[in-house]
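A single protein chain has been omitted from the complex, and every remaining protein chain is retained in its original position.
And then subunit A:
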Amino acid sequence: MTMVEAVGVHKSYGGNLVVKGIDLTVRKGEVMCLLGPSGSGKSTFLRCINHLEKIDAGTIRVAGELVGYREHRGRLHELKDAEIAERRAGIGMVFQQFNLFPHMTVLQNLTEAPVLVRREKPAAARERAHELLARVGLSDKAGAYPRSLSGGQQQRVAIARALNMRPGLMLFDEPTSALDPELVGEVLDVMRDLAADGMTMIVVTHEIAFAREVADTVTFMDDGVVVESGPPAEVLGNPQHPRTQAFLAKVL
């Protein structure tokens, strides 16, 4: 079953075309790593998937549903804020800068959206939150405020926060790029565990070793287009396109 299907996606910022026609498909349970030089449009494309950015042309479907639009008699009708929010709730996103809510404890960070958006019973949301915190190894931090945690701990909380919405798809935008080198491993461990659990994931990363080990598909982007895509052994082991070769020569 197809989880994400992007067809001819274009996005520009004030006349500056950033994403120039991306087609890609991600199956349910697949882990796709998106590689590419800085400024190639990886973040922008990721943000189009959950409609944090509005696309200019093309379509993106998540679990068969158009993101941000409804198809009706051959026309695309833009959805209202509430409807977009509802669809976003099923897509988890993890940011480079963690973006935890600093005025809430770790536990509140995890329970806020399930209670507010999904109208869950606070007790049920809390119970799952404690399970998730145990899973990311932070059981003892439920009452702590984000600023008292290390970067690696904050990012693990951010992953648990996204998971507490029980998403069908997880988007990661350079989740380890803001971390000190010795803290990268603990976050990648959590992501590896999640992948093994069958979560569908799109991961923008510069961690080539992680991509080689965990990804089902590695997609290389440059200048707003997909240059090369395939199993990690092919794209990373035997890149066909000179731009992929040049990029890998730099980062490896």
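Observations, loosely collected:
FYI, contacts are C-beta pairs under 8 Å (C-beta built on N, C-alpha and C of every residue); 3 or more make two chains touch, one makes a residue touch a chain; residues count from 1.
Here is the rule we go by: contacts and distances are computed from a predicted model.
Entry comment: the absent subunit's protein name, as recorded by UniProt, is "Amino acid ABC transporter permease", drawn from "Ferredoxin--NADP reductase", "FAD-binding PCMH-type domain-containing protein", "Amino acid ABC transporter permease" or "L-lactate dehydrogenase complex protein LldF". Within the set A:A144, A:V225 or A:L248, the residue that contacts the chain not displayed is A:A144.
Within the complete assembly, A:P102 is the residue of A:G15, A:P102 or A:P242 that touches the hidden chain. Touching the chain that is not shown, out of A:L76, A:V117 or A:A209: A:V117 (per the contact rule at the top). Here the missing chain is touched by one residue of A:M93, A:V184, A:V214 or A:L236, and it is A:M93. Although one chain is not displayed, its contacts with subunit A can still be listed: residues 47, 50, 52, 81-82, 85-86, 88-93, 95, 97, 99-105, 112-113, 116-118, 143-148, 158, 161-162, 165.
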